[in-house]
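Here the complex is missing one protein chain, while the rest keep their positions.
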Amino acid sequence: MDFRFTEDQLNLREAIRDYLTGEHTPEVLRRLDVEGGRDAAIWDGLIGMGIGGLLVPEAEGGLGMGLIEAAIVAVELGRANVSEPIADTALVATPLLGSDQRAAIAAGALKVALAHPINPWIADLDSADMVLAGEAALPAPEDPAPVDTVDPLRRLFAPIECAADDRLLDRAALIAAAQLIGGAERMLELATDYAKTREQFGQPIGSFQAIKHHLATVAVKLEFARPVLWRAAYAAQQRAARTPIHISHAKVAATDAAMLAAETAIQVHGAMGYTYEVDLHFWMKRAWALAGAWGDRAWHQRRIEAAVIGGGMAIGPETTFASELNHG
Amino acid sequence: MDFRFTEDQLNLREAIRDYLTGEHTPEVLRRLDVEGGRDAAIWDGLIGMGIGGLLVPEAEGGLGMGLIEAAIVAVELGRANVSEPIADTALVATPLLGSDQRAAIAAGALKVALAHPINPWIADLDSADMVLAGEAALPAPEDPAPVDTVDPLRRLFAPIECAADDRLLDRAALIAAAQLIGGAERMLELATDYAKTREQFGQPIGSFQAIKHHLATVAVKLEFARPVLWRAAYAAQQRAARTPIHISHAKVAATDAAMLAAETAIQVHGAMGYTYEVDLHFWMKRAWALAGAWGDRAWHQRRIEAAVIGGGMAIGPETTFASELNHG
Amino acid sequence: MDLEYTPEQNAFRAEVRAWMEAHVPKTPLKTLEGREGYDQHVEWERELASGNWGMVTWPEAYGGRGLDLIRWLIFEEEYYRAGAPLRANQNGIFLLGPTIMEYGTDEQKARFLTPMAKGEVIWAQAWSEPNAGSDMAAIRSRAVRDGDHYVISGQKTWSSRAAFADWCFGIFRTDSESKRHKGLSFILLPLDSPGVTIRPIRQLHGETGFAEIFFDEVRVPVENRIAGEGEGWNVAMATAGFERGLMLRSPARFQAAAKRLVALYKEHAATASPAAHEAVLQAWMDAEAYALNTYSVAATVIAGGHIGAEASLNKIFWSELDRAAHRAAMSLLGATAELRTLPDGAANIWQEGYIFSLSGPIYAGSNEIQRNIIAERLLGLPR
Partner (left out) sequence: MDLEYTPEQNAFRAEVRAWMEAHVPKTPLKTLEGREGYDQHVEWERELASGNWGMVTWPEAYGGRGLDLIRWLIFEEEYYRAGAPLRANQNGIFLLGPTIMEYGTDEQKARFLTPMAKGEVIWAQAWSEPNAGSDMAAIRSRAVRDGDHYVISGQKTWSSRAAFADWCFGIFRTDSESKRHKGLSFILLPLDSPGVTIRPIRQLHGETGFAEIFFDEVRVPVENRIAGEGEGWNVAMATAGFERGLMLRSPARFQAAAKRLVALYKEHAATASPAAHEAVLQAWMDAEAYALNTYSVAATVIAGGHIGAEASLNKIFWSELDRAAHRAAMSLLGATAELRTLPDGAANIWQEGYIFSLSGPIYAGSNEIQRNIIAERLLGLPR
């Protein structure tokens, strides 16, 4: 029983964070916002770091990592507000595809869009080479119909009818939760940094107790959402029986942390937060988008309720990790 | 359209507040807590002021006032945490009784306990001369079985089976709401006074923004609960069709204000609030008691929901006062 | 206490309703934050003025109807009931107009009030500066006296309407040696004056209704000053008092939103979270409570009472209820919440409303400042 990341996991996190901090700056977000489209350099950079092959077995030339590592990467993608379809392609779709396709993803030569009836729209269908829909892999349609979303860097399109694949849903919800956590962390940092420098009444606004307490409350919310995410990633990796409940809990906790971080961050920024002058809005809008994707808070809460209140799921301290003592 | 109290109403409020401030002090509460029982002097004093006959027609020797005045008095009873059965007897039961009984109440010679299936227990059955149960007025039972409640000055007893009288329920819920508002006001005052005098870190704790904002939030909650109460009292007095919904709204708003005031007041008092050393606990416990009496928050909320969401009740700005324009 | 409308009040309601039904544009106008929509909204101001509905609470002498606050509330209820457009004239009606009536000379009243009432001149605010937002006394923009003119230099920000408006009003430092609240004056000037540059600020929703105003030695005649030199702070505080006060947000707006929210909930009840369910009921109750409280305060004001720090209670309540109601709507919409345009081509008004609601606890004095005011001035806690 050890919640710590391994050295390799910490190194992975540091490497991707360093790369994104250096290359995927707010200036990139602003440029993409004006110019539209995607940034091939970021896609190539992430592929170059091996993220495309993160979940591809080593025998097939990938990194052979698992869902904990995928979630670590997704948190960083959320922190940096990366909009390339790398999360859907490399962190969600890969394990559901054949070895040729996996190799192509590892090489950065295949982009996959994800269709599931829980989402009324499909992300990144314009740049996708194929669509994972139900258990089928279809060629991406020509000229998909775009949908107008609040997130300036998100690209949504009209859906494709398909069957529900629960493996896809759970995996994608986990990766969305990780991105929300990353976004929440970044919004807390943006607001904290602003509070340290913005002065009113002759002192930094961060010296006022009201601002301190707002930000402290976000820090608490985040601190207790993170381990929920890691348990879900661990359970998913182990294919534990309770994985869907753990993932739903992670999506709810991450959504709540991100929504609170967003509302608090804009309040701390004051009128500046209400503008494009500061960077906050990119993360806030991404939080609103991911909150509804892959099952909204209410959907995941219902899945928890069905198990905890409606169903016969054992609950209580001995079942936190579903240890052998109770299931042996 | 005029929300202001009349001169007479303001005078009534001032008179009863002055009387209770002078006579029904925290020392009285402490004495009754130790000695048990009731304080005949307070009962006699309130009867002497005419409260017993408040709702008794002038032709029968009463003050001939209405439910707005009854609610004004009930707010003051809540502020002072009066435990005499004067609210149930004089402000709730009177209009449901015959003229002889009304005259006896006006004279302070009859105490009435109220039975209704919504309450699992009956208050003040030990001191009551009669019980209003459904539409029947029964003699009070000998040696009723007491029930142990958290409120040290409240006396509860096992119930009497009876039919539901909605007039009784609505009227009693209104008066309970008024007492909760009075209690919330007092708790805000107690906490504010404490914050002005208690020093930590070399200054009154009320100078810290966290304490200021806690108390300001209670002030907001109270400010917007009060007019909801007065609309309900007015509607009840006019026998308006929407009275039950307005009363339910008042009970919910008053309960929320009182519960918030209680939790905030104890937090502001710190460890002192957790003891019998300060007076706060009397009001806090009364709030917990009245929150559940005459329909708890959930019950009243359901009644609102049935009308607003489930039913065809017209809602919107033109219906706030259900003016003739919409009902003509 | 008398909570019935009088026959006269009901007749007035019927009159407003009939006029609005006949005149409110059938197609919604484009957003007030863009050029085309702005022009449509100014057009609507003139239409209102033609029916003498522009400044209903102003005295008749200045182009108003001299309505008391109860009739103003009724007017607003009918205005929202008819789905009438936002008011391009908001700054004039509630902020500058009352200020000029209280502090202006007769000549200033004649010169400014009538064009304002007719919607001929639309006004922008020039209050905040980059370093003077919550802390208004930190204002640095200066107006240097030069004969019978002031020469104004500096920068204002968060100026609503400035991108398109005709004139602005604000406070400037007329005594360069002064600090904080002293040495400020309240001055009006045309936005097309030489030396004025407007830089629109792109907001969360991507539109640009707010702007920064840069002043580079802008010459303004001394007669454009309201009240005495150095008295700007007091005038501005009176104006801010109006702003925070009763009329900043009329209850009808929130009751209309609560009604729509109830309808939205009915569509989504099967998939609503208990939190959203609770929030919908609370939004309905809070909108009612807000209306009741406004009627209650209106009665006090009509009887000669004064709204002071109580306005802060109001500001906190409406801004937090508005945010909570729209947050609940976003939750009910689920995955659809992020769409800016719905599949049927309509704008996602709930998302627009949620974004707008996030500004509520920030502007016109942040809710943190409002809570300080309540604690210190109403509850008497030490500074």
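In this document, chain identifiers A, B and C correspond to the written order of the chains, with residue numbering beginning at 1 in each.
Everything below uses one rule, namely that a contact is a pair of C-beta atoms (placed from the backbone, for glycine too) under 8 Å apart; a residue touches a chain by one contact, two chains touch by 3 or more.
Computed from a predicted structure; not experimentally measured.
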| item | value |
| --- | --- |
| Touching partners, among the displayed chains, of the absent chain | A, B, C |
| Residue of C:281, C:297 or C:316 touching the missing chain in the full complex | C:281 |
| Among A:228, A:247, A:265 or A:280, the residue in touch with the chain that has been omitted | A:228 |
| Touch residues of subunit B, complete complex, unshown partner | 118-121, 147-152, 154, 156, 199-202, 205, 208, 210-211, 259, 263, 266-267, 270-271, 273-277, 281, 284-285, 288-289, 291-293, 296-299, 301-302 |
| Where the missing chain touches subunit A, by residue | 1-6, 9, 68, 188, 192, 195-196, 203-204, 206-207, 209, 211-213, 215-217, 219-220, 223-228, 230-231, 234-235, 249, 252-253, 301, 304-305, 308-309, 315-318, 320-321, 323-325, 328 |
| Touching residues (missing chain, whole complex) on subunit C | 273-275, 277-278, 281 |
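Rule of thumb we're sticking to: only the chains that are shown with their structure count from here on.
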| item | value |
| --- | --- |
| Euclidean distance of C-alpha centroids - subunit B vs subunit C, Å | 38 |
| Chain centre separation in whole Å, for subunit B relative to subunit A (CA means) | 51 |
| Touching two or more other chains - residue numbers and ranges from subunit A | 208, 210 |
| Interface hub residues of subunit C, defined as touching at least two other chains | 368, 371 |
